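One chain of protein is taken out of this complex; the other chains stay put.
In this document, chain identifiers A, B and C correspond to the written order of the chains, with residue numbering beginning at 1 in each.
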Amino acid sequence: MREITLSKAVNEAIAEEMRRDPAIFLLGEDVAEAGTPFKVLSGLVEEFGPDRIIDTPISEPGFMGLAVGAAMTGSRPIVDLMFGDFLFLIMDQLCNQAAKTHYMSGGKLTVPLVVRTNLGATRRSAAQHSQSLHALVAHIPGLKVALPSSAYEAKGLLKTAIRDNSPVVIFEDKLMYNDKAPVPEEEYLIPFGQAKILREGEDLTLIATSSMVQVAQKAADLLAADGISAEVIDPRTIVPLDEDTLLASVKKTSRAIVIDEGHQSFGVTAEIASRLNEKAFYHLDAPVLRMGAMDVPVPFTPALEDLTVPTPEKVVEQAKRLVAGDMIHAA
Amino acid sequence: MREITLSKAVNEAIAEEMRRDPAIFLLGEDVAEAGTPFKVLSGLVEEFGPDRIIDTPISEPGFMGLAVGAAMTGSRPIVDLMFGDFLFLIMDQLCNQAAKTHYMSGGKLTVPLVVRTNLGATRRSAAQHSQSLHALVAHIPGLKVALPSSAYEAKGLLKTAIRDNSPVVIFEDKLMYNDKAPVPEEEYLIPFGQAKILREGEDLTLIATSSMVQVAQKAADLLAADGISAEVIDPRTIVPLDEDTLLASVKKTSRAIVIDEGHQSFGVTAEIASRLNEKAFYHLDAPVLRMGAMDVPVPFTPALEDLTVPTPEKVVEQAKRLVAGDMIHAA
Amino acid sequence: MAAAKKKSNAEQYLRMYRQMMRIRVFEDNANQLYLSAKMPGLTHMYSGQEAVAVGICEALKTTDRITSTHRGHGHCVAKGGEFRPMFAELLGKADGYCGGKGGSMHIADQDNGNLGANAIVGGSAGIATGSALSAKRLGKDDVTVCFFGDGALGQGLLYETMNMAALWKLPVIYACENNLYGEYTKTEEQAAGDLTARAKAFGIETHIVDGQDVLAVNNLAQKLVERCRKGEGPFFIQLDTYRYFGHHVGDINREYYRPKDEETLWKTERDPLTNFAKWLSDEGLVTKDELKEIEAEVKADAEAAVNFALDADYPDASEVTKHVFAENPSGL
Partner (left out) sequence: MAAAKKKSNAEQYLRMYRQMMRIRVFEDNANQLYLSAKMPGLTHMYSGQEAVAVGICEALKTTDRITSTHRGHGHCVAKGGEFRPMFAELLGKADGYCGGKGGSMHIADQDNGNLGANAIVGGSAGIATGSALSAKRLGKDDVTVCFFGDGALGQGLLYETMNMAALWKLPVIYACENNLYGEYTKTEEQAAGDLTARAKAFGIETHIVDGQDVLAVNNLAQKLVERCRKGEGPFFIQLDTYRYFGHHVGDINREYYRPKDEETLWKTERDPLTNFAKWLSDEGLVTKDELKEIEAEVKADAEAAVNFALDADYPDASEVTKHVFAENPSGL
């Protein structure tokens, strides 16, 4: 199968959907001629014209608001939010308006829109351009949240997001734009709420999202060399969350680590770990461990930034503790 | 001891601190003559004048931004945010600026400010005036988060918040403004990060925040009548979180329910439950249970709204299942 | 205006009068429901501002859209809303426009082009502007009116969206209802400079009109709506008006922020219904009896609707988890 970059996969997903449905348009900063600073959208304005690939002023709250109104009235906007950190600017329109309109109107109004943005540190971009804020939107009822972990996932999940009739926030990993993966020429969608088992294993389950999927896979390789067999699962969407697949795995392996690049406290690892603990408690040989980013603003200097996110080595270390039964706490 | 309302307690806390330190001022919408729509600040503008109790335009992002700048330059602002739901409007200034400035500047700039706001549903105020959004700010490193559960707590925690050199968000429960509690005449502060054991018990631990403390206490009463002894703990601040007190209790009782009025998924109950599971796993006789608000926008109609939040009866029901060992899941 | 023109417009005038009366009566009933503790929560009444909503909405087609505010009953009625589902919504009943889930501050009436009240001040500026963008992109000539209060001028969102509306020539009309107060604060204490200059700065054509004069409002609105349809938008209108009650039903003692004689002056000298009724009679377009009849009909309608709403059922408990997400086509 051909291999393409995540960037190209996103571009294809948008182009295919826009060809299919004239109600779709995209808006954001420098999305047209510039094709975004990451060049992900290059070529789209040439095909679809400036009325469907719309360059906005630097007005995140404003163009998010426009998208909500457009979505209520027959359009299907895709909002391009240059950095995930700018979510803080659009929270009111996203969480007070888009997320609640369908419910508040008793189902009369719908808001089919997609916010495409990104997450991930270690790009030396410092505290306001490095956050992974997906837990925040996942906490708000009415929003779906997708976290693609490869070019293949990015294309399939984005296409599904665009067809969904609810607001969806999809986070790409900034560091992955040039990573290639096999992506079929034929059309495919990836359904929301279906986790993917990337690697089967017996001794423990590594549940990893987005940027952390590669980390988990590397950790699983390292563990395999030491005779430990790790199952690796990517939930793909955290809202909806495929509890069943996660639970089945944990019931089999009896041990799990949840790995996510958002801040650890009050983040995604807490939700997944506590659901596993609650629903698979009597199958667990050890507590579910959580590995999120450190609870610190992302520091600029590489000397510190690299310490803040989970690495394959740190995962291996925790996995070994878990398997060795090294978790008994003092009474 | 005299009893005063939570509203009065807040008013006293601000007045006492403003008398002590001229660097403190307060700003927000209709805080001066009107004393806020909840009348919490009545009388303050008369004592401190309109230069220290400042009525702003309806510009939440803007006045939050002003507070950040004022805090960096020798003032100690208190931001009055009329409804907790408006946090979505100030997230950028609060989370990208206030929370990160001290860290990003390597400790050179400090941002001593307090955001006073509220939480809680069942006031028939519908989806945009009923949210409990404290989990969102708790996820952002650099912010402290206080959740007073009575007039006594409100006064002591707010005074501490005002003296803290970091940004603090303090949430009052809208339904509690007229609730009275004993509050000493003498000055007192309540240190952050020290949970309070409100009731000792043997059979299980109820960990409850803010509005849910009363719910937990009523549940404990009902349980006592049935011969079940519940320990009730109020963490008071969720950042910092007093893990030690919570862990000690759970190690003693071997069972716990975490109760909080934020949405359940990706919320406060997940963080607390997963920490307990992780650090007291081998002491637990059953999984830690979570009771948050339903994952739905808050509906207007009383017929539905009341279903969305934990009640003493629902807590009792879960507690009994827990104590009965009724949690074993199918393999 | 030529006498002939007036006659031929008589039907339209009477409809405007009736619509204003419907708002006035709706609010009086809402207040009664609050005072008798039959309505959950609080509500913000539109009484006094009727000529604004009616003057503008009478210039709109059903497919034209509006966005509304926390003070939204007037816009809802004016855009074609019915009493029964409105009262039912205020009481949280299943037959309400939003099945009881929205309540007064979120009343929406999609079929009549009302995209909803909004409990975030200024929160609908984006929605209205996006609705206009949608119409333009989809090749429809529908116009969107964004209603908001003077207080919403404090919100930055409005400036962001006006800038985009101006850049892209969107068919949207920003209708600023300047009722002199935002909650308990005077407009001049909240808004520096000149109100209309804030739209002019973006190159938007602005107008100021007496919001108590339904004909003045309607004439202006008709012109601007037609120009919007032709691609000459956006526009900004400042409508000077007054709310008769407090900020919300519970705001009773308001002398500390608003003098009694100011209230009296507006109610006696500038009431949109009284003055329009007088004009209609003076011009011989209606008799006193006809006016009384309209009022009586509207009141009877309202009473029936209130009773309907009081008797209606609350939504079933199972509704609580419905509509969090929209339904999807099969295969998704």
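Please note the rule applied: contacts are C-beta pairs under 8 Å (C-beta built on N, C-alpha and C of every residue); 3 or more make two chains touch, one makes a residue touch a chain.
Here the structure is a predicted model, which is why all the values come from computation and not from measurement.
Engineer: Give the labels of the shown chains that the missing chain contacts, considering the complete complex.
Structural biologist: Taking every chain of the complex into account, the missing one touches A, B, C.
Engineer: If I consider the whole complex, including the chain that's not displayed, which of C:A37, C:A192 or C:I252 touches that chain?
Structural biologist: In the full complex, the listed residue that touches the missing chain is C:A192.
Engineer: Among B:S42, B:T110, B:Q214 or B:T311, which one touches the chain that has been omitted from the display?
Structural biologist: That would be B:T110, which touches the missing chain.
Engineer: Thinking of the whole complex, not just what is shown, which of C:K61, C:K200 or C:K223 touches the missing chain?
Structural biologist: In the full complex, the listed residue that touches the missing chain is C:K200.
Engineer: Taking the entire complex into account, which one of A:T5, A:N96, A:T110 or A:Q128 touches the absent chain?
Structural biologist: Considering all chains, including the one not shown, the answer is A:Q128.
Engineer: Using the document's definition of touch, tell me which of B:P57, B:G267 or B:P299 contacts the absent chain.
Structural biologist: Within the whole complex, the residue contacting the unshown chain is B:P57.
Engineer: Name every residue on subunit C in touch with the hidden partner chain.
Structural biologist: Listed in rising order, the touching residues are 153-160, 163-164, 166-167, 189-194, 197-198, 200-204.
Engineer: By the contact criterion defined above, which parts of subunit A meet the unshown chain? Give residue numbers in ascending order.
Structural biologist: Against the missing chain, subunit A presents residues 29-30, 33-34, 37, 55-59, 61-62, 85-86, 89, 123-129, 294-297, 299-304, 307-308.
Engineer: Under the stated touch rule, tell me which residues of subunit B contact the chain that is not displayed.
Structural biologist: On the subunit B side, contact with the omitted chain comes from 23, 25, 51-52, 56-57, 59, 61-75, 77, 92-93, 96-97, 101-112, 141-142, 144, 160, 163-166, 189, 191-192.
We adopt the following convention: only the chains that are shown with their structure count from here on.
Engineer: Report the chain whose mean Cα position is at the greatest distance from that of subunit B.
Structural biologist: Relative to subunit B, the chain with the farthest C-alpha centre is C.
Engineer: Counting in whole Å, what is the centre-to-centre distance of subunit A and subunit B, each centre being its mean C-alpha position?
Structural biologist: One centre to the other, that is 29 Å.
Engineer: Just the number, please: Cα centre separation of subunit B and subunit C in whole Å.
Structural biologist: Measuring from centre to centre gives 37 Å for this pair.
Engineer: At which residue positions does subunit A touch at least two other chains?
Structural biologist: Subunit A, residues with two or more chain partners: 92, 96, 103-104, 141-142.
Engineer: Where does subunit C touch two or more other chains at once, residue-wise?
Structural biologist: Where subunit C meets two or more other chains at a single residue, that happens at 98, 100-102, 106, 118, 120, 123, 156, 324.
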